[in-house]
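Take a look at the structure set out below.
Of the protein chains in this complex, all but one are displayed in their positions.
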Amino acid sequence: MMIDADRTPWPDVAAAFDRGAGLAVLPFGAFEQHGPHLPLGTDTATAAEVARRLAERLDAVLLPPVHYGDTWNTAGYRGTLSLSSATVTAIVVDLGRALARSGAGGLVVVNGDWGNRGPLYTATRLLLDEGVLPAITLDHPGMDAAIDEVRESRPAAAGLAHAEEIETSIMLRLAPDDVRTDRYGACYPAFPSDFGTRPMQLHPFSPSGVFGDPSPATADKGERLLDATVEGSMAVLADFVADVLRGRAEEAR
Amino acid sequence: MMIDADRTPWPDVAAAFDRGAGLAVLPFGAFEQHGPHLPLGTDTATAAEVARRLAERLDAVLLPPVHYGDTWNTAGYRGTLSLSSATVTAIVVDLGRALARSGAGGLVVVNGDWGNRGPLYTATRLLLDEGVLPAITLDHPGMDAAIDEVRESRPAAAGLAHAEEIETSIMLRLAPDDVRTDRYGACYPAFPSDFGTRPMQLHPFSPSGVFGDPSPATADKGERLLDATVEGSMAVLADFVADVLRGRAEEAR
Amino acid sequence: MMIDADRTPWPDVAAAFDRGAGLAVLPFGAFEQHGPHLPLGTDTATAAEVARRLAERLDAVLLPPVHYGDTWNTAGYRGTLSLSSATVTAIVVDLGRALARSGAGGLVVVNGDWGNRGPLYTATRLLLDEGVLPAITLDHPGMDAAIDEVRESRPAAAGLAHAEEIETSIMLRLAPDDVRTDRYGACYPAFPSDFGTRPMQLHPFSPSGVFGDPSPATADKGERLLDATVEGSMAVLADFVADVLRGRAEEAR
Amino acid sequence: MMIDADRTPWPDVAAAFDRGAGLAVLPFGAFEQHGPHLPLGTDTATAAEVARRLAERLDAVLLPPVHYGDTWNTAGYRGTLSLSSATVTAIVVDLGRALARSGAGGLVVVNGDWGNRGPLYTATRLLLDEGVLPAITLDHPGMDAAIDEVRESRPAAAGLAHAEEIETSIMLRLAPDDVRTDRYGACYPAFPSDFGTRPMQLHPFSPSGVFGDPSPATADKGERLLDATVEGSMAVLADFVADVLRGRAEEAR
Amino acid sequence: MMIDADRTPWPDVAAAFDRGAGLAVLPFGAFEQHGPHLPLGTDTATAAEVARRLAERLDAVLLPPVHYGDTWNTAGYRGTLSLSSATVTAIVVDLGRALARSGAGGLVVVNGDWGNRGPLYTATRLLLDEGVLPAITLDHPGMDAAIDEVRESRPAAAGLAHAEEIETSIMLRLAPDDVRTDRYGACYPAFPSDFGTRPMQLHPFSPSGVFGDPSPATADKGERLLDATVEGSMAVLADFVADVLRGRAEEAR
Partner (left out) sequence: MMIDADRTPWPDVAAAFDRGAGLAVLPFGAFEQHGPHLPLGTDTATAAEVARRLAERLDAVLLPPVHYGDTWNTAGYRGTLSLSSATVTAIVVDLGRALARSGAGGLVVVNGDWGNRGPLYTATRLLLDEGVLPAITLDHPGMDAAIDEVRESRPAAAGLAHAEEIETSIMLRLAPDDVRTDRYGACYPAFPSDFGTRPMQLHPFSPSGVFGDPSPATADKGERLLDATVEGSMAVLADFVADVLRGRAEEAR
């Protein structure tokens, strides 16, 4: 049974940390432009939903989301509010230390945005180096394979899925009222030879903020993407959970 | 008309930043023990509600809340997850810079927890020093006077209101389902002579985390406290808004 | 018997650290404008005098003062030399660590300026967190009540006492030769609604740097203010000293 | 005419910054063991006296001293209170910035301790790099030559003068009441081959903290040492002052 | 014509920065275990060779290599000497600033090790944000495709090439005398489900440090890998060079 920690008194959360692996699941989102038809909180909504499903599967404590992330690439769009990499790292390191003091068994960060990957990796590495507590960041494992399955439109670039069919499908599933289907519009920019290698702001390439075509999106595709991500995450977490349980059993001896 | 930015596409938020003072309102909460009967998210819920009402009054952009704050004093309770002071400061500085790039006219931080006061002051001072954008932090102005009016129980110490009549009243108003009225219990610790002067962890003084008596709490008192805080905040903001409008008019010339 | 450490060889200071609570008292001043009639070292002189009296009462080691503090609010006046908050914190953290290595029982910081409050709180909290040594900052406890008693002139704002009757009285007591009584001049600025909430430089409000009216100042009032501050400080320190002695007794076992 | 800034109101200091080169002279001392016969404030007293004489010669503003420095080498003696290198640097950088805002023409730091050399060099280099204001640190130029002239006792190592004939002579001149002549005692340690190359704490080499022999000290030697240092400092400063005056003349055009 | 800057006087390097794109090429290596048969400098040697060939193709200035990198994953092997991520970033940021002051047109970092990717990305992003100079990091583009072509042995994990056929081939081409062919030994560890997701030290998985099988390595394969990397790098750089030239032409106007 999952605990929604933000709505729960501390003794119940403490008790949950004492059960089984005692994991905390943290959705790490972003506040980032997603075209004229998707809300700024798209990445947070996605991470929060994956985190909620994982918390249920893991009998874990669901933490309230971090709504802001490192979205440097889209900082040129008005409305995107990006944290620095250092701040993203600091948030997770601070929470990791606090979770260890609170007796949690481990921390699973569900990352909703590409830009958080580097700083979140730095954070979990630091928590490992200092022996704070077992921590892992999930960058939507399993979603790429599901994308290949559901996708009908051409991607704007290999591996790029931003405010197009994929993300729109997910939001149609999660918050259809927040999707402005009347504003759909495709955009396929021409990228330079060093795109994906050299750090680059994205706004010169797409005035709308769309990269690809949202029009084939459906809520059903969204569900398939979310489901595959949860399954992929559970597969990755198998040995992580086992490792946490083993560590707790050793400590209990 | 208030804009709930997390659920809104970026062009609409950009348009809102161009209207009037173009303010953004950020609720800065905390994830902190509030006794056995109130949820860990109590401060966030309070700040979010005050921020929502202010955004409506100010025709402003409501930002999604920061759910974690500097709650050093209660870090000894399991479940409290405290950020460091530096991280709290960094979050607001980063968001302030991003809001300036996004064309917002100013930033109003609605602070939900005592522990955030120092780091938030540091952040707004830094935003002023660097000329980033006008920024102010509101520590629930007007609430103290309202507390004096509604309070029936004795405070645990002068100026201390934690998980007792006051905060419980607010949560009865905001989220009655999350208040465990069956767990009410008063606690009046004996404090040393340097309490309030020397930095001190609070858990040795109250095992439950309650400081005072929650039993006289009512939703009606909660509404009066919230209303007084919104009115107090609007009074403080009068010259701030005027200052932002004046600055924008000058820039437009 | 108080030890004036700056004029004393190290073995005598070491011996003093071994006696009783073995406290060190550090006056933390400021180099800040105090109108055309009071010297830049006003806050340092006040803190140094309070510290000297406390050291005598506590049989403690008096350290030489820090003459510079965080005086951001008055940095717009020529002559004010403000340290950054981080530097103020660093000085006390460094000294706290060095005192612990030197075998002192605890550190009492006597703070002479409002601007140092935040950074000094940060410092003592850090010394506590790292278990360096017991440390406390005193922000002139007891002085506010004495101000209410002696004050004849109206304050420029609630709780504001800068270069007016109160501070002038103290300097008439401590260093009458340094008070330019011929330059007295009152100033009562009009403050905006967010004064005291939003970080603000003070020089636009008073060209002279005076906030209130120095003319009713007397040396006798100054003595009453200092005496009340020393008494207030001793009252706050009662349990601090007891705590240090208990800790030393336990270590000795 | 020298201005003792700590005892002077701000408008008079501002006026002094407008006159001639408008220099500020900052004595940077240390709080460091100087054997059983010299006070902990020996380096500060020396720097303060040199600074006072220089301020008189330069018609400059004398700032109150910094009483603590980077005295890492003697931190193993109880009573030595050392700042970190970073803190020493930060103090001078902060003061340099504040002096520039206050309209000072330049900053002359009179350094009283060997350990401050590195961090003070870092500070003045940074002030130069950022174009804050002209700044220079004086490490008692001219004193070495004078030492060679007055010294009757053998030094403990080449270039080492700590709590022996030289420093004792200076204190006999500056504060004879604070010199415990009854405690004189020589100490000539055997140093390893990497002494002076490898960072090393000094307390293992001399239990008393004396390095050399204080007994031939006289106040007259002290005066000769101080006088030579002032003359040496003035010689070094000739082109510095000319440079500041040239810069001010250019700005005035 | 390529300039080997380490062996060249400064006026000739300055002249080279004035020619064409005026690029500097920096090989960023690592000092990391590569099994019992390859030298610790393997990554540096590879990066240096690719950089040399690129500098020739680009008529650029070849900088001397950085021999140490962020090799956190293999820090558990004795001999690996890893820099922190922050240090790797700082080196490139410092060099980027210095190159801009020296009049270089741009910086191409040839990265030799996986662990440097994050910190080098951070560095080039920072150089872009601050407008220092155009900078790009190349992580051996084109090599993966070449690996797929030449590889005869099975990889230890998807995308993992460490001290096996691939790297051994490169070293057989670059420094055959430094390859201990008598020590070849394959290692195919069993990895947990979170391998590649959770930060993990590698030494528990392979005592020798080999991941895969070095035995099918040949110098000819090494040449093909290097050649493909140079071609892949030139392809990525096409628009980068054009961008630098365009910027210089604009500045010249």
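Residue numbering begins at 1 within each chain, and the chains themselves are lettered A, B, C, D and E in the order written.
As a convention for this text, a contact is a pair of C-beta atoms (placed from the backbone, for glycine too) under 8 Å apart; a residue touches a chain by one contact, two chains touch by 3 or more.
Computed from a prediction, not measured in an experiment: that's the story for all the values here.
Though it is not drawn, the left-out chain touches D, E in the full complex.
Interface note for the absent chain: among E:103, E:192, E:216 or E:247, the touching residue is E:103.
Against the chain not displayed here, subunit D makes contact via residues 72, 85, 118, 121-122, 124-125, 128, 135-139, 141, 192-194, 197-199, 235-240, 243. In the full complex, subunit E touches the omitted chain through residues 5-11, 13-14, 17, 31, 33-41, 44, 63-68, 75, 77-84, 86-87, 90-91, 94-95, 98-99, 101-103, 175, 178, 180, 183, 209.
Here, only the chains that are shown with their structure count from here on.
Take away subunit B in thought and the touching chains that remain sort into A, E | C, D. Our note on geometry: subunit A versus subunit E, Cα centroid distance of 30 Å, whole angstroms. Centroids of subunit A and subunit D (each the mean of its C-alpha atoms) stand 56 Å apart.
Within subunit D, not a single residue touches two or more of the remaining chains.
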